[in-house]
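One structure, as structure tokens, below. Some questions next.
Excluded from the complex is one protein chain; the other protein chains are retained at their positions.
The chains carry the letters A and B, assigned in the order they are written, with residues numbered from 1 in each.
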Amino acid sequence: MDKRVVKRVTPGDIVGVEEEFIPGYGAYIDEEGYIRSQLVGITQFDLVKRIISIKHVKDKPLTPKPGAIVEGIITGISDDLAFVNIYAINEKFSRSINFTGIIHVSQASNEYIKSLYEAFRLGEVIKAKVLNDYHPYQLTTREPGLGVIVAYCSRCGYPLYRKDDRLYCPRCDQYETRKISVFYLFRE
Amino acid sequence: MEKPVLIREDGLRRDGRRPDELRPIHIEVGVLKNADGSAIVEYGKTKVIAATYGPREIYPKHLVLPDRALIRCRYHMAPFSTSEHKSPAPSRREIELSKVIREALESVVFTELFPRTTIDIFIEVLQADGGTRTAGLTAASLALADAGIPMRDLVAGVAVGKIDGVLVLDIDEIEDEYGEADMPIGYAASIDEIVLLQLNGVLTPDEMKEAIKLAKKGAEQIYKLMKEALHRKYLRVLES
Partner (left out) sequence: MKNVSITPTKQPIIPSIKKETIKRLLKKGERIDGRSLDSYRSINILLNPIPKAEGSALVKIGNTMVMTGVKLEIGTPYSDRPNEGILQVHAEFVPLASPTFEPGPPDEDAIEVARVIDRSLREPRAIKLEDLVLIPGKKVWLIFNDLYLLDYDGNVVDAGMLSTILALNMAKIPYVNITSEENITIDRSTRIKPLPLNLNVVTVTIGIFEEDLIVDPCLEEELVLDSKITFAIDEYNRIVGLQRTGMKGIKTALFEKAMELALSKGRELHELLRKVLNNPENYIKRNLVIEF
């Protein structure tokens, strides 16, 4: 039997033996040395690294992993720390995704900022990258793609529009500074 | 009430089943939209629905375990599930069964992959006709698989009973009430492990060994149906 044939498996199914492969995501080695599936899904092979992994049928991320790009809402903020309610992982939304992330002032921007209020405000929506593997998730917005994607005027609450590298409130006719993501939603 | 004849003269049971025959079993997975995973399981007239949420953050926070996920499990019977109205408040029986089902599932779930989170499992018995905890366990394990929670194996639950001196598979309510023994088992068939085991009743040691053998045979049949249900729902589409 060709071991590389993609198999459809359920938890407990044998997908290989210890001598052939290393178990990757969704696979484990049992006491007798068989590699078994942990998930309902299909087998995937990395023949260079000899890794066998299982792709879950729904392919929905369960928890944020390091390197994942998440979206969230700022639920609490002080000069040096902001709390984020994460609602999407890698562009995948689900009502059951609901994790707490934190951003330290040093992780907000590549430039020096004195206070986190220069980067985000309460209730704004941000894109951020996950740094660690457990709750509470440490986040960073130091890359160009990361930062606020929706921001509101701190005076009137109207959504801000992006003008060049700054955010503009058409109602109050004033500019505000944020750590802006290149994916900022509202543009002139 | 008079004790009914449980084993007829032709050796069959009240409902015409052979001693080692299961009731008709119906399984469906992914039945709820909101839940991360869900399943409906019917053993004859017993109907159970199970759903899981998570891994998600725990509230209150002081429950957090630093090295693994918590499992929270609730087995609950609907007030209309029994012949007489059942109070919706949890009985001592339901509290105990929540615990044994949780422990059965902890035996197969890789909880260490999701530290500081919780996996919530809710089992609602919609109609009870014997074997609710085993049907509930089957449904819960399917719901976990549906949600993509890594597991060592699926768990199939089945009860073995002793009625009129005969060991029988998958007893219903009447057989449970008038029989001599009821032994629910949760069995992970691929890795050959027993994860739930209880006995209400009297068995000799030899009968016990026979009963375990019979239960495993029944659980294997249910296990096959569980796999079929998962394939039917998800894997057939992936064939191309």
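One rule holds in what follows: contacts are C-beta pairs under 8 Å (C-beta built on N, C-alpha and C of every residue); 3 or more make two chains touch, one makes a residue touch a chain.
Not measured: the values here are computed from a predicted model.
Interchain touches from the omitted chain, evaluated on the whole complex, reach B. Here the missing chain is touched by one residue of B:48, B:113 or B:196, and it is B:196.
Although one chain is not drawn, the whole complex shows that of B:25, B:77 or B:108 it is B:108 that touches it. Which of B:27, B:100 or B:159 touches the hidden chain is settled by the complete complex: it is B:100. Even with one chain removed from view, chain B keeps its contact list with that chain: residues 1, 63-65, 68, 70-74, 76, 90, 92-96, 98-103, 106-108, 111, 120, 181, 183, 188, 191-205, 208-209, 212, 216.
Here is the rule we go by: only the chains that are shown with their structure count from here on.
Inter-chain spacing, taken between the CA centroids of chain A and chain B, is 36 Å.
Considering their complex, residues 8, 10-14, 26, 28, 30, 36, 38-42, 56-58, 60, 62-63, 94-96, 98-100, 134-135 of chain A touch chain B.
Remark: chain B residues 34-36, 53-57, 64, 108, 110, 114-117, 145-146, 148-154, 188-191, 226-227, 230-231, 234-235, 238-239 touch chain A in the complex.
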